[in-house]
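One protein chain is absent from this view; the other protein chains keep their places.
The block that comes next holds subunit A.
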Amino acid sequence: MIHSLFLINQSGDIFLEKHWKSVIGRSVCDYFFEAKEKAVDPENVAPVLQTPHHYLISILRGKLFFLSVIQTEVPPLFVIEFLHRVADTFQDYFGDCSEGVIKDNLVTVYELLEEMLDNGFPLATESNVLKEMIRPPTILRSVVNTLTGGSNVGDTLPTGQLSNIPWRRAGVKYTNNEAYFDVIEEIDAILDKSGTTVCAEIQGVIEACVRLTGMPDLTLSFMNPRLLDDVSFHPCVRFKRWESERVLSFIPPDGNFTLMTYHVSSQNLVAIPVYVKQNISFFETGPCGRLDITIGPKQTMGKTVEGLMVTIHMPKAVLSANLTATQGNYSYDLATKVLVWDIGKLNPQKLPNLRGSLSMQAGVPRPEENPSLNIELKIQQLAISGLKVSRLDMYGEKYKPFKGVKYVTKAGKFQVRT
């Protein structure tokens, strides 16, 4: 299975290595660096590489590469999924998954890696189990540790590992018992030049924050579960109950977790909350082009569109942009050729507009293609698919918890072709 792990930063320095079997020299990474060099763009490095004696499987998280070395057959997704789990764990422990943070918590990082993998095979990957064994660092504790020479290794034994529900700690106690659920839906869409929908779908996720005493058994039901076409669950959800009754029945992990992700059946027409009128043209004569973008509300179900932002990857020949925005700010990054227009709240009475001229490199032929627009937005208090939670029941414990459900709609991969 997984033989070694190397963490590599963007400039190509190996800043951490961990071997679960014998030590493999860093030189094995040279094959990876070669591939990285060739790919130009870091996200174009093939996740699986073959070298004469090893296989390299890597992921890119943030700006870091997690590179694992494999010697024999193993499903590549197994390794990829595990590496992401490692990165998630770092994120969970340190609030961030960056080189600096990892270097600051090196001892904890090694302790975690040692527990997560045994002889290259995943051992404890549940955050609850890990936290029992290795406590996440806090400022206070790290001060105390430095002074007293203490460590983050937990004093209690990780009994969660023995449990059939490894995702939940035993003996959880809260004075305020609360369970919150966020229903977050993302619209993935491609609109063509004329504004017609090429394809659109809704992907949803229910993020939960559950702080309940003891061993509660929760049941979450929906008003309209038939909307959900495809679902995937946290291991705590009882699949049979879902199959037969379309309710989510589960003993929740303690704290934050993703309860389910879903896809809304494609038969339903997807409401597109905004329309975009755009005109980007590059002139044949003279080194310049024009840009004119207006955004307006379309199907917003009476809610306000917030956090509106447009990102455009310009052709390389565009040197600079001289634009005026009626609302929000714009910026053009010369190095990456990315134009970002941060609009904010969409006001239906006064539609935001961005227009002006683009100056081009002289002597270069006019770009054949028009860049596409990527749109970000957010609508509070709305699940665009119409999904509604009807009730949450708790069994197994006597107290009355606080319950809450919040809905948000966001743009996912929302692209307008020009």
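Assorted remarks:
Following the convention adopted for this analysis, a residue touches a chain if its C-beta (ideal position, glycine included) is under 8 Å from a C-beta of that chain, and two chains touch if they have at least 3 such contacts; residues count from 1.
Following the convention adopted for this analysis, contacts and distances are computed from a predicted model.
Choosing from "Large ribosomal subunit protein uL15m", "Cullin family profile domain-containing protein", "Radial spoke head 3" or "AP-3 complex subunit beta", the protein name stored in UniProt for the chain missing from the display reads "AP-3 complex subunit beta".
Contact with the omitted chain, checked across A:Q278, A:N370, A:S385 or A:T409, is made by A:N370. Contact with the chain not shown here comes from a single listed residue; of A:H313, A:R355 or A:K406, that residue is A:H313. Mapped onto subunit A, the footprint of the missing chain covers residues 1, 14-15, 17-23, 25, 41, 43-44, 46-48, 50, 55, 58-60, 70-78, 80-82, 84, 103, 106-107, 110-111, 113-115, 118-119, 121-123, 125, 146, 149, 151, 156-166, 170-173, 188, 190, 192, 198-199, 201, 203, 213-215, 217, 219, 229-235, 238-241, 243-244, 249, 251, 258, 261, 263, 313, 315-316, 365-372, 374, 393, 395-396, 413, 415, 417.
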